[in-house]
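A single protein chain has been omitted from the complex, and every remaining protein chain is retained in its original position.
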Amino acid sequence: MDAKQIVHKMFDNDAFSKWLGIELVEIGEGISVLKMLVRKEMLNGFDVLHGGITYSLADSSLAFASNSYGRKSMSIETSISHTLPCKEGDVLTTKTIERSLTNRIGIYDISVLNQDNKVVALFKGTVYRSDKEW
Amino acid sequence: MDAKQIVHKMFDNDAFSKWLGIELVEIGEGISVLKMLVRKEMLNGFDVLHGGITYSLADSSLAFASNSYGRKSMSIETSISHTLPCKEGDVLTTKTIERSLTNRIGIYDISVLNQDNKVVALFKGTVYRSDKEW
Amino acid sequence: MDAKQIVHKMFDNDAFSKWLGIELVEIGEGISVLKMLVRKEMLNGFDVLHGGITYSLADSSLAFASNSYGRKSMSIETSISHTLPCKEGDVLTTKTIERSLTNRIGIYDISVLNQDNKVVALFKGTVYRSDKEW
Partner (left out) sequence: MDAKQIVHKMFDNDAFSKWLGIELVEIGEGISVLKMLVRKEMLNGFDVLHGGITYSLADSSLAFASNSYGRKSMSIETSISHTLPCKEGDVLTTKTIERSLTNRIGIYDISVLNQDNKVVALFKGTVYRSDKEW
């Protein structure tokens, strides 16, 4: 399977990414650009986007980018800094940069941007690359 | 406002925490125990819980524990390691430990446990404590 | 080789841990307690201990604790929060807790304490456990 087939296979069965309303904008080896609209039910008690939604979007982006080479990869450690609040109606996009790729470990830097191209979150994800193939 | 009043105020308006089905088990200064049932719509393409849901639960726990002292606190940096997969029907509980608290910064260690008391995720959250009061 | 033999083999050839003046207090599978005196040449421009020294002590502790099972293990990702400044003459001790251990990944929580038993740094280390044996 190639990158697109793998990601579609993952995505088609991913109930929560569907709930999030994630749209696959670009998919390739080590690359994934995802898009999502902020809805009312995603807000927290401050009327801004719950940090867990931004994390979820970045985490899906990590899963798609790292699995796209054909080897099943799982997240080992992730971190996120929320740098700007998001509101209902905002449109978020992920930008993925592969910072390091060895036989066993991949490290990804994922920025989440809003419709004004401002960074709303900085996410770093480290994955373990197993021998199991897609 | 005391810890319980603050958290109820945050929680009552938190649409996404409501969607998650979060239940407040224990609330106090620097403490928050939350409970959540894993539902089908929370699963990812591997039929296990999407990492973003576990993060969301821990992140809500961080917000409640750190704001409970009466000063508005916001997450600066959070990290999470997913140590065990979760399935539909699992019941997750958070356990919060305040590791450090200074005038400006709070650091929290939040474990997410399943119904068998096994750790499914290790979360660390750092907050900035503003001067604004609840 | 058992835990003690492995750590002594690592430590005996570890020039920088020697420079740090590290003392092995306790060694076992998944455990390592190290001790170190803060010297003048370890201070930064604020006349407090350079964060890199505290990290180094915790990182050595991680290496010893994780390699002690007999499988060569290497650090994948580490994070540290410096919670209290240290001064010349302080005596630092590490306390290691193994938070998760699977076939491939180990996660360690290492606290660095001073002579008054106050936490000066919170360190988290994730290692990859290779198949190579000591």
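Letters A, B and C mark the chains in the order given here, with residues in each chain numbered from 1 onward.
As a convention for this text, contacts are C-beta pairs under 8 Å (C-beta built on N, C-alpha and C of every residue); 3 or more make two chains touch, one makes a residue touch a chain.
Model, not experiment: these values are computed from the prediction.
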Filtering C:Lys35, C:His82 or C:Arg104 for touch with the omitted chain leaves C:His82
Touch criterion as defined above, residue of C:Gly21, C:Gly52 or C:Gly89 at the omitted chain:
C:Gly52
Just checking the interface: what residues of chain A touch the absent partner chain?
79, 81, 83, 99-100, 102, 107, 109, 119, 122, 124, 126
Those residues of chain C which, in the complete complex, touch the missing chain
9-17, 19-20, 40-47, 50-53, 55-57, 59-60, 63, 75-82
In the complete complex, which positions of chain B touch the hidden chain?
76-77, 79, 104-105, 126, 128
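Convention: only the chains that are shown with their structure count from here on.
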CA centroid of chain A to CA centroid of chain B, Å:
21
Cα-centroid distance, chain A relative to chain C, in whole angstrom
33
Where chain A touches two or more other chains at once, the residues are 76-77, 79
